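The next block holds one structure in the form of structure tokens; read it before the comments.
Every protein chain but one is kept in place in this view of the complex.
By letter and in written order, the chains are A, B, C and D; residue numbering begins at 1 in each of them.
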Amino acid sequence: MLVTAFAIIRIRNLFSVVILTGLFSLLAAAIYILMDAVDVAFTEAAVGAGVSTVLMLGTLALTTNDEKSTYKNRAVPAAILSIITGAMLIYGTLDMPNYGDAKAPIHQHVAPRYLNQSAQEIGLPNVVTSVLASYRSYDTLGETFVIFTAAMGVLAIIGRGRRRRKKENVEQEAKT
Amino acid sequence: MITDHLIILQIIIPLIAAPFCVFIRNANVTWALATVISWICLAISITLMQQVMVTGEIIYELGGWAAPWGIEYRVDMLNAWVLVIVTSVGAVVTPYAKLSAEKEIDNDRLYIFYAMLLLCETGLLGITVTGDAFNLFVFLEISALSTYVLISMGKDRRGLTAAYRYLIMGTLGATFYITGVGLLYMQTGSLNIADLGKLIPDVADSRTVQAALAFMTVGLCVKLALFPLHMWLPNAYAFAPSVVTVFLAATATKVAVYALVRVIFTIFGGVDILEAVQISDVLIAMAIVAMFGGSAVAIYQTNIKRMLAYSSLAQIGYMILGLSMNSVLGVSAGLVHLFNHAMMKGGLFMVMGCVVYRIGSAKLGDMAGLGKQMPLTMGAFVLGGLSLIGVPLTVGFVSKWALLQAALEKGWWPIAVLIVISSLMAVVYIWRVVEVVYFQAAPAGRVAVKEAPLMMMIPMLTLIGAAYYFGIDGTTTMDIAGRAAESLIGGLK
Amino acid sequence: MTPEQIIPWSIGLPLLGAFGIWITGKSPNLRETVTLITAAIVFILVASLFDNVSAGERPSWVFGEMLPGLSISFVVEPLGMVFAGIASFLWIITTVYTVGYMRGHHEQNQTRFYICFAVAISSALGIAFAGNMLTLFVFYEILTISTFPLVTHSGTPEAKRAGRIYLGILIGTSIALQLVAIIWTYTLTGTLDFTPGGILEGKVAPVMVSVLLALYIFGIGKAALMPFHRWLPAAMVAPTPVSALLHAVAVVKAGVFTVLKVTVYIFGIDLLQATDAGLWIAYMAATTILLASLVAMKKDNLKARLAYSTISQLSYIILGAMMASSLGILGGAMHIVMHAFGKITLFFCAGAIMVACHKTEISQMNGLGRKMPITFICFLIASLSIIGLPPFGGVWSKWYLALAAADTGQVIFVAVLMISSLLNVAYLIPIVVRAFYNDPDPETHDDHNDQDDHGHVAVATHHPSDAGGANQWKIGNLREAPIACVGALAFTAMGCFVLFFYADRIQTFLLPILEGTNG
Amino acid sequence: MMEFPGQLIYWIVVVMMMMGFYIVIAQGNFVKKIVGLNVFQVSVFLLYITMGKVNGGTAPILADGIEVFSNPLPHVLILTAIVVGVATTSLGLALVVRINEEYGTIEDDDILEQESDV
Partner (left out) sequence: MKRAEMRIMQHKVVLRVVSKFLIPFILLFGLYVQWHGDFGPGGGFQAGVIFAAAFILYALIFGVDKTRQAVPAWITRCGLAVGVFIYAGVGVATLFLGENFLNYNALAHDPIHGQHLGILLVELGVGVTVCCAMITIFIAFAGRGRK
């Protein structure tokens, strides 16, 4: 994955970049499965590798395929900023519980109830679904509205009406 | 019965109204719907405010699941206050929106515009009432996405790039925020804000928690456009449709400030985090730079919407300055400025909306001679400008008074002086406009301009009037802000 | 009406009047009647308070709470009573004068002019009756803003430039210095009410007293203490009635009035005496007195000369306040009255000359006294009063000031007062002399527009050259200004004389303000 | 360094996050910025998922005979976050398409140049 991410930075051909991003998502999905997050992996594969890639390809089809210039002037400050932020995070990780440690606080406070009692309270085997659709169903409602917003937004931005008018403008410009 | 569910009604009424707009698709009907809804919201928020005053904190368990397991809504003085700010601006903006939006937005998209406006308001309200750190993120995104769309809907193509840049910055900010939430969750196992507040003191010296604080703060500072994370704001405000600018300027950054307050004083309140890790020094420094940078750049702007946007940056600096003083006075100064700035900046941007409606431009040069042609509108501008400067009898004075007092109480002389100097800079940029508007003759080519239509004028005068009403009677607002501040700081000392 | 009710009425009535003026703006006669009636009623209202106050009552009225613990409230006490009395009384006279002047001068936008004027008077009364520093500050700012359109009335680039200086200095000093001082006081004491004997005693370190005092005194830009005096000469581009009432009476007196209020009721004379905090400001005031007089001598433009004279005279009052003795305070307070009558007369004369003969520069006034004898006689009377010669009112205030200076052992201030009186003579009397004894210049008609070497006055008069004749009141070879103008200025000149005899009444009336002090 | 192996996976995640972050701020191409945003977000998702993992646990689907489960809550959160992510991406891309139509380019520098001309 690291290699993929690095390749995304270096490669200038946007088509390849997009394909690599899809690959990156797929790899992430694979890792999710390793980490027992099957639902997430499913979604990531469908969305990250599927929908996003298709949309990006669609965008590229409408715009351009190659990145044009280099942005050396920004590279150094950007790198410094990233490194500082990263260092901050690494600093933060130093006090984290070990990976996979079952005694970490994260597994002690809220989660046990979902695992132990959802069977009685909700009655579904898939705890993720129980949490998603019942315990934290309100988040999911919000999520649905996010998607709704995005879809309406895309309609507003590149829906049909505007394009038609735009085309007339272009024609007019071409004439003059 | 229904009073028990007011909190949730506050959110879901506008939320459900948004898809209705999609069904209706008729611009006028959706507008009427949005207006009615926004007034209902205002009524609800005021009722909530009264309830909170009587009964204290109100808790609502969504889905019937108790707090750390489910998501809860939790309204105290502070939220109720922010709710009132957002809904009252919403209630004034929607009537205003009709004409302005018809002029500046493609008519076949108006229904989407109103849906987005409702969603944006819902998102902001959702951020405000929620007691759950992750739920906050979800509503942050609802409001953010709808904001991007709203900004891009104008006819100026620069609105598109502004929206895009905001999208990048905003998403980065939101991602920073959830990174921070994740780190906190890792250390405590909880996502509930109140619960976190209890758990944090035990793990406060963990480096993870410190990193979490840093990430959440940075993420929210992007949203509230604190210097140096403000780059998205001026263009977004300048090139968005006027009515969108009014709404955003008066609400969006305020809610982000609120979220920051929650993080600092509720989540990290138990450990007096401002002192503990010296964030306050950093915040104060940034706030002061914002105050000066914002005002200084504002002086050189030729687009007045942009000028006001930069002035907003400076005003955000005041708010953050007040909050980072970490005293009851300081925090209440910051909180009261939330409201006050919403009134005056909303009013000023409404003036600009009227100007754009009539002359189709927000450039200073094009506004010459408007003082004669649009006397009421321009009079409102002067009044709003005076408030921005902080002249007595205006809300700006109330905030500045409180802020200065807080600074002096701490014995921070230089800061008091800086506050004063920066408000003098406001004199300069407001003055530039007054001069052009009143003292220059209208350009010869321009067709005679009429006064703004009544439907835009009334909301505009309402906001400006409010800026004076609450300037003359600052006790109500100061009292509420003071109580909110006490409840925040009180938990800490 | 009870005294308590009079307060809101007297402040609110000018505002009502302003509204009435706006409504009747289409018909000049009606409009000016409204102004006059309003002015008269306001004066009657204010005057009716006089007895209550001199009987020791302190009528008060609270408008509302602006900030928690801080209300917009009003209390009438002798000092404010005096100031309000002068402002409202002179408003009537100025209105009469204005009618003549504005019509004679064919000014534009007269309705706006009258409205702003009424608002300015309302805020001056607000300042006079203010019960605490915050209220005072509020009206102080309203006064600044409402007079701004008057300063830029003519709309010329010159006027705009002046307006910018005016607003910049007044708003700048008030927000940057005065407001800070007010808030500081509030954080120290928890109150801003004007209290006999002051509120700061024992609440502030002696060293900081002088810092705080400096913030106040320099923050009150309207008192025109150098180096914040530039706005006053700049404001002379305004029509003369404005210069007369506002920039010789209402605005500048609001400034020194505030200085007195702050000295007496915020700091308390005792505190200032004990700490000597005011001394260096007194030196500043003395410097201002002398420098401004010297500058005045060099000005050829009449209104500019009068403006610098005003600056110099205002510093008398500041000096009186800063000497921190009861005599000084009394002298200062009386000087508010005396100077008001004197200076308004001088400005009226300047305006009359401008209306009748279109002269603005002193060097053009040769022999004018023969054409306008009444005007110049009044000018002489007012000059003598300003200089401080008996039998005119000005002598008393100067007398008290000099006594105070001698009393506090500051001989140098006595000297300053003397020298400045001489300078007064030097810059006022030659005008009269020139007008009466020099031969008139050959008639140069209508060249007054561009004879403006000092850049202070550029009153655009757009009437054709022969229309000037209609503005004059001709009897034989006399060419006086319209009767409304001449009547007004004669009346105020009379006032200078009358005040000479009533000075003791004023003094007894003012004495209670020193309650609560030992000195 | 006892904790070295335990933290290593976080560090890898952090490095990826920062690569994404770098792309967003350093690259001038609008599509690539969005790609960077995706990389950044996916990395944050990974961070959540990694902290939800319990050694020896299985996917949180209740079944007889299994006692140890990984923490389901991060999964839920990330499900939501992924959706939000794709919503943002689609909106961003829509904007890019429009920007390309209006400006004829999707390079930051070119657009800045065009805007400064106006």
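Keep in mind that, in the parts below, contacts are C-beta pairs under 8 Å (C-beta built on N, C-alpha and C of every residue); 3 or more make two chains touch, one makes a residue touch a chain.
The model shown is predicted, which means the values in this text are computed figures rather than measured ones.
Participant: Could you list, sorted by label, every displayed chain in contact with the chain left out?
Facilitator: Per the touch rule above, the missing chain touches A, B, D.
Participant: For subunit D, enumerate the residues touching the unshown chain of the complex.
Facilitator: Touch with the absent chain occurs at residues 59, 61, 79, 83, 90, 93-94, 97.
Participant: Tell me which stretches of subunit A touch the chain missing from the display.
Facilitator: Touching the missing chain: residues 38-39, 41-43, 46-47, 50-51, 54-55, 57-62, 121-126, 128-130, 132-134, 137-138, 140-141, 143-145, 147-148, 150-152, 154-155, 158-160, 163, 167.
Participant: Residues of subunit B in contact with the chain that isn't shown?
Facilitator: 1, 5, 8, 12, 15-16, 19-20, 22-23, 60-64
Heads up, the rule we're going with is that only the chains that are shown with their structure count from here on.
Participant: Go ahead and note the Å separation of the Cα centroids belonging to subunit B and subunit C.
Facilitator: Taking the mean C-alpha position of each chain, the two centres sit 44 Å apart.
Participant: Centre to centre, by mean C-alpha position, how many angstrom separate subunit A and subunit B?
Facilitator: Distance between chain centres: 28 Å.
Participant: Please report how many Å separate the Cα centroid of subunit C from that of subunit D, as a whole number.
Facilitator: Comparing mean C-alpha positions, subunit D is 70 Å from subunit C.
Participant: Give me the residue numbers in subunit D that touch at least two other chains, ranges are fine.
Facilitator: Answer for subunit D, listing residues that touch two or more other chains: 17, 21, 34, 51, 73-74, 77, 80, 84, 87-88, 91, 95-96, 98.
Participant: Which parts of subunit B, given as residue numbers and ranges, touch two or more other chains?
Facilitator: 134, 138, 141, 145, 148-149, 152, 179, 185-186, 191
Participant: Enumerate the contact residues on subunit D facing subunit A in the complex.
Facilitator: 3, 5-12, 14-23, 25-29, 31-32, 34-36, 38-39, 42, 45-46, 49-63, 68-80, 82-91, 93-98, 100-101, 105-110
Participant: Spell out the residues on subunit B that touch subunit A in their complex, using ranges where they run on.
Facilitator: 15, 18-19, 22, 62-63, 65, 68-71, 106, 108-109, 112-113, 115-116, 119, 122, 126, 132, 134-135, 138-139, 141-142, 145-146, 148-149, 152-153, 179, 183, 185-191, 199, 203, 206-212, 214-215
Participant: Flag every residue of subunit B that touches subunit D in the complex, lowest number first.
Facilitator: 134, 137-138, 141, 145, 148-149, 152, 157-158, 160-161, 163-164, 167-168, 171-172, 175, 178-179, 182, 185-186, 191
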